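Removed: one protein chain of the complex. Kept in place: all other protein chains.
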Amino acid sequence: MNALPLGLSLAALLAFSGSALAQSVDTSEPVPPKHESWSFNGPFGMYDRASLQRGFQVYKEVCSACHSLDRVAFHDLSDENGGDGFFTDAQVKAIAASYKVPAGPNDKGETVDANGTPLTRPGIPADYFPPPFPNEEAARTANGGTLPPDLSLIVKARDGGSDYVYSIVVGDGMTPPHGFKVIEGKYFDSYFPGRNISMPPPLADNSVTYSDGTNATKAQEAHDVVTFLSWASEPKLEQRHRIGFGVMVFMILLSGLLFLSYRRVWKDEH
Amino acid sequence: MADTTALEPTRRDFIYIATGAVAAVSAAFAAWPFIDQMNPTSAVLAMASIEADISAVQLGQQVVFKWRGHPLFVRRRTPAEIAESKAVDISTLPDPLARNANLPDNAPATDANREIKPEWLVLVGVCTHLGCTPTVSTPQSPQGEYGGWLCHCHGSQYDTAGRIRKGPAPQNLAVPPYSFISDTKLKIG
Partner (left out) sequence: MSGPSTYVPKSGFARWFDSRLPLMRFAHDTMLTFPTPRNLNFWYAFGAILTVMLGVQIVSGIVLAMHFVPNANMAFDSVENGIMRDVNYGWLIRYLHSNGATFFFIAVYVHMFRGLYYGSYKAPREVLWILGVILYLLMVTTAFFGYVLPWGQMSFWGATVITNLFSSLDQVIPGLGTGITHWLWGDFAVGDATLNRFFSLHYLLPFVIAGVVGLHIWALHVPGNNNPLGIDTKGPQDTLPFHPYYTAKDAFYVALFALVFLGFVFYEPNFFGNPDNYTPANPLVTPPDIVPEWYLLPFYAMLRSVPQKLIGVLVLAGALVTLVFIPWLDTSKVRSSRFRPMMKQFFWIFVVDCMILGYCGSQGADASLEMMQGMTLPLVWVARVATLYYFAYFWVVMPLLGLIETPKPLPASIAQPVLSPAE
């Protein structure tokens, strides 16, 4: 009687382990993301500051044409006064001022000028990155019916995180395998679910010219922009890792002391 | 039965004391985030400092900006208003202090201590009595007897340097921390 339940569970375990062996090339599931090495991985991970600045440049010059970054304010880019950013306050002020944000009503109560164009003003650090399109319908019209997603949380909003975003960016537009039909108006991307992606290949060698002189290969640009987007999704990562280290040390110390106290209390009872 | 006489009381007590101390310190560190989260957020702090464009303000006109949730008066005084303010005897003022965040606390309420440039008066537009917004006095529509402001809530009257002259308000209108970035731009806060 003892053997039967054991035997049943053993059989079940064997059957499940066999599943890993049978493989067939299935184009309905995307290829698992490339495994990229990130400076912010691991318990002591930090964002590479130079990479963040380059990545921001890639976002600003390439991606922001279609993708909004609604949840990031200019002042978030600052590293002063305990900020989690990677520019000085002066640089942040200049970056903000280089953007045009929608202006409130003027003294006459108008929100558009004589031509019907919405009024704008230069940005200040308190402003958020203005979206490339005023609303979802305009965004879809400009992009063949597909909505380019906002990128503020994209790394946390996708299974595979930074590796996934990196993979679909570099994998976009590669030659499809023989016989694979790419849908009209879309591009082949083996890392994207369904393998047909609406976004045209966003990056190429020297899409931007890095101000720090780094060689702007496609892989470098992708690595930098994904570092920036990872920061945008998780600006508090460095603070979290820093505090976490102190907490772990304290908890190990406290657990050790509580263990010794417990043993001391129970000394005569064991 | 085990004999429970203390073998070495000092060693036994030390472990409990050390554990208690580490636990107490951990609790204090753990409590801080729960207290600090109620402090103003970074979004609020981003608006703690504003830049105001004063190029369109006419002589004798007041423009109101919003700073840290309060009205901020920027008034371009006429030569007559400046002269009137300078002529006041400080010893007759209900509040003799300048109340200017750019100066030491004990600075007296002379006209010069109430602004950076005499032509431009920058004041926090909150009546020092109970917080209403005073109404500015203009030649077309005088408010109060001193040519400055009248607070309609309880009748406090301020002069052309924003100093309290009559009524229940105990202090002069506050001068916020500010500076001129250029002739037409102020930075407040």
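Order as written gives the chain letters A and B; numbering starts at 1 within each chain.
FYI, a residue touches a chain if its C-beta (ideal position, glycine included) is under 8 Å from a C-beta of that chain, and two chains touch if they have at least 3 such contacts.
Remember, it's a predicted structure, so these values are computed and weren't measured experimentally.
A.B. asks: Touching the hidden chain in the complete assembly: which of A:Val112, A:Ala204 or A:Ile252 does that?
C.D. replies: With A:Val112, A:Ala204 or A:Ile252 as choices, the missing chain is touched by A:Ile252.
A.B. asks: Identify the residue among A:Arg121, A:Arg158 or A:Lys186 that touches the chain left out of the display.
C.D. replies: Once the missing chain is taken into account, the touching residue is A:Arg158.
A.B. asks: Spell out the interface residues on chain B facing the chain that's missing from view.
C.D. replies: Chain B touches the chain not shown through residues 32-34, 36-39, 41-44.
A.B. asks: Against the chain that's been left off, what residues of chain A make contact? List them.
C.D. replies: Those residues of chain A that touch the unshown chain are 1-2, 5-6, 8-9, 12, 15-16, 18-19, 21-23, 43, 71, 76, 149, 152-153, 156-159, 161, 193, 233, 235-236, 239-241, 243-244, 247-248, 251-252, 254-255, 258-259, 261-262, 265-266, 269.
In this section, only the chains that are shown with their structure count from here on.
A.B. asks: Could you please state the distance in Å, as a whole number, between where the Cα atoms of chain A are centred and where those of chain B are centred?
C.D. replies: 41
A.B. asks: If you look only at chain B, which of its residues touch chain A in the complex?
C.D. replies: It is residues 2-4, 12, 15-16, 18-19, 22-23, 25-26, 29, 42-43, 45-47, 51 of chain B that touch chain A.
A.B. asks: For chain A, which residues are in contact with chain B within the complex?
C.D. replies: Chain A residues touching chain B: 73, 75-76, 81, 83, 124-126, 246, 250-251, 253-254, 257-258, 260-261, 264, 268-269.
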